[in-house]
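Here the complex is missing one protein chain, while the rest keep their positions.
Here the chain labels run A, B and C in written order, and each chain numbers its own residues starting at 1.
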Amino acid sequence: MDNIVERLTRAVAQRTSRRSFIARLGKLVAGGMMIPLLPVDRVAAQSSSTSPVARSTPAPNRDNDQTCDYWKYCAIDGYLCSCCGGGSHDCPPGATPSPTSWVGTCRHPADGKDYIVSYRDCCGKVPCGRCLCANTVGEMPLYRTQLDSDLIWCFGAPTMVYHCSTAEIVGVK
Amino acid sequence: MDNIVERLTRAVAQRTSRRSFIARLGKLVAGGMMIPLLPVDRVAAQSSSTSPVARSTPAPNRDNDQTCDYWKYCAIDGYLCSCCGGGSHDCPPGATPSPTSWVGTCRHPADGKDYIVSYRDCCGKVPCGRCLCANTVGEMPLYRTQLDSDLIWCFGAPTMVYHCSTAEIVGVK
Amino acid sequence: MVKRKALFALAIWVMAASGARAQLPPDQMTSYKLGAPQPHWAFILDSVFLAPTVSKVDIVDLDAGKLLGQIDGGYLSNFEFSPDRREMYMIDTFYSRAWHGTRSDAVSIFDAGTLAYKGEISIPPKRLLIVPKNNTTGITPDGRFLMVANLTPATSVSVVDLKSRKFVGEIETPGCVQVLIAGKRKFASMCADGSLLTVQLDDSGKPLSRKQSKPFFDPGKDPVFDQPAIVGNTIYFDSYHGQIYEMDLSGDVAQTKSEWALTSDEDRKANWRPGGWLSIAASEKGDLLYVLMHQGGEWTHKQPGKEVWVFDTSAKKRIGRFPLKTDGYSIRVSRGPNPILESLPLMQSQIETYTAPEGKYLGVYKDIGTAFLVSGP
Partner (left out) sequence: MVKRKALFALAIWVMAASGARAQLPPDQMTSYKLGAPQPHWAFILDSVFLAPTVSKVDIVDLDAGKLLGQIDGGYLSNFEFSPDRREMYMIDTFYSRAWHGTRSDAVSIFDAGTLAYKGEISIPPKRLLIVPKNNTTGITPDGRFLMVANLTPATSVSVVDLKSRKFVGEIETPGCVQVLIAGKRKFASMCADGSLLTVQLDDSGKPLSRKQSKPFFDPGKDPVFDQPAIVGNTIYFDSYHGQIYEMDLSGDVAQTKSEWALTSDEDRKANWRPGGWLSIAASEKGDLLYVLMHQGGEWTHKQPGKEVWVFDTSAKKRIGRFPLKTDGYSIRVSRGPNPILESLPLMQSQIETYTAPEGKYLGVYKDIGTAFLVSGP
């Protein structure tokens, strides 16, 4: 488990030059906040889902990244950047990828593997307003901050103004 | 005609202590901007109307100040303050009456008289969002500023943020 | 029929005309006052999802179905009412350029009788930004201190002295978030390991004591929701799987008072569980709990509730249940006589009312934007 946290933190940290933020993140981890990720085991035991109810049959749109059904979106919460001029893991023009994120684990329907997905917000514009999705596989309350998708995850971005949400594969579990 | 302009300006001015604003208004009048009010004659020749098309039969709601049909609203444009916690000529709590306004003339369906109506915005809050009306009897383009209802008529109010619209009887034509 | 109506309307105008030979006097424009808040008034916090840098509170008389007024806020603001009902507060975040620029956080103060803006108290630009939740801000029962949960993502609590109109200081709460007001000068934060941190303040708003409890639930197995029902010193947490954890905060450190299930074996077989945004509400006296319930599997904790279940907190037993006209996402029970249950469906811009605890449908008020929370006097 610690490995995953470390890997995730590193993966995200590699792409940000905001050292002050990293310092703050370190403080957070030291503060005991970054225990989370526990429910990952439980998430992994399930297939990806579109509505909060897990599906046993393949969702018809799980290969379409402009729908809530897309497999990587099993725990996404917000407006899909892929409907806003961005991609499933790319910000629309002019929006800034947040260096921080909440995380989930989604099973790829084709290879059967469980991927760790970093749900990174695009920040610096007001909400895009298209394709609102609220998937909740593995989603936790505020006290498990790293797994709370309702927060504005723009920590470390130029502003905390939320634009849309992406799903970035960080690795395989 | 000049009398009406003068009376209107005085009536509005009486209720504002913002001398700097009045000074500016003076400049405006001096600048030749406050000729307008001409179409009042033409407006007066018509009965009040709810949709922009003048009605010959009484509108069923012309006594109900929470509808666009209300007789005083023949040239109102915006959210009705009477649906927003205010009245037909009163601001909702915490909103500020603008000392400036556009004007219209509406015929009262009962006494048959033509009233000069000052459409004063309530300002200092974002739009109320209820009962949007866009009546256009006597409504003129920007170059006849005093008769343009699309402008934010919060000149002289603490801020130019528009909340809702009222209709205040200023006098009889 | 139509003709008869038209004649009737005409008759009214003729009558009005005869009674009003003289011309109407000029109007005198004023601003209305709000007056003393009534129990069935709702203060509905709308985050304006498409432009959340401007929040709104719609003040609605639910009996009359009438908007009484509005106050505005900043980015994902919280709303608080002073315990004496004389003031309202928006806990705000502003950017100097609407969507960018310099961030400033502040507590904006409004007169409750006139809705006039009275000024602001500046706070550190660190407040927790989230789709609005209860217990990310809170006021002590004496009205003296306002607490604001911070997340940067390091966690702390800003303390504001409402009497002296000053930011007093920041209390670090490592590993724990939120402000659950649980006594005269006391708040609790929820910690990642399933424990509660109890912080006692002195008269200057500085921490007197800070004591973390043992974990009272297992977040890895059955997480509790983070918007519990609070009655005085008692906090009722509902969990994803339908447990109630009753916590006693009368002492320096939180103690478990009871743990019981919302659902019977039969209910669980039928997959009944709590869910929604704000899934639990307590009656004023604390004798009853109202919980939004739906039928669903694992991770359906945010599915709106089909029914409201009513529980007796002493007997720890369900005493009633009723269906909602529209599935509910957040609920509240009004204070005072003739309590009503207020239910906000998910993204449907409406609030429904029911008698409490009977659950007789009373009506609906529409046009409240994207509201997730409702509060009241």
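The definition used in the following text is that a contact is a pair of C-beta atoms (placed from the backbone, for glycine too) under 8 Å apart; a residue touches a chain by one contact, two chains touch by 3 or more.
Since this is a predicted model, take the numbers as computed values, not measurements.
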| item | value |
| --- | --- |
| Displayed chains contacted by the hidden chain, counting the whole assembly | A, B, C |
| Residue of B:L80, B:V103, B:V117 or B:V137 in touch with the missing chain, whole complex considered | B:V137 |
| Missing-chain contacts mapped onto chain C | 48, 50-51, 53-54, 56, 72-75, 92, 94, 96-100, 106, 108, 117, 120, 369 |
| Interface with the undisplayed chain - residues on chain B | 24-25, 27-28, 30-33, 35-36, 38-39, 42-43, 46, 49, 52-54, 100, 124-127, 129, 132, 134, 136-145, 148, 150-152, 155, 158-162 |
| Positions on chain A contacted by the hidden chain, ascending | 11, 15, 57-58, 60, 63, 83-97, 108-113, 115, 120, 122, 124-126, 128-130, 163, 166, 168-172 |
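We take it that only the chains that are shown with their structure count from here on.
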| item | value |
| --- | --- |
| Centroid distance [mean C-alpha coordinates] between chain C and chain A, Å | 27 |
| Computed distance of Cα centres, chain C from chain B, in Å | 38 |
| Between chain A and chain B, centroid-to-centroid distance (C-alpha), Å | 51 |
| For chain B, residues that touch 2 or more chains besides their own | none |
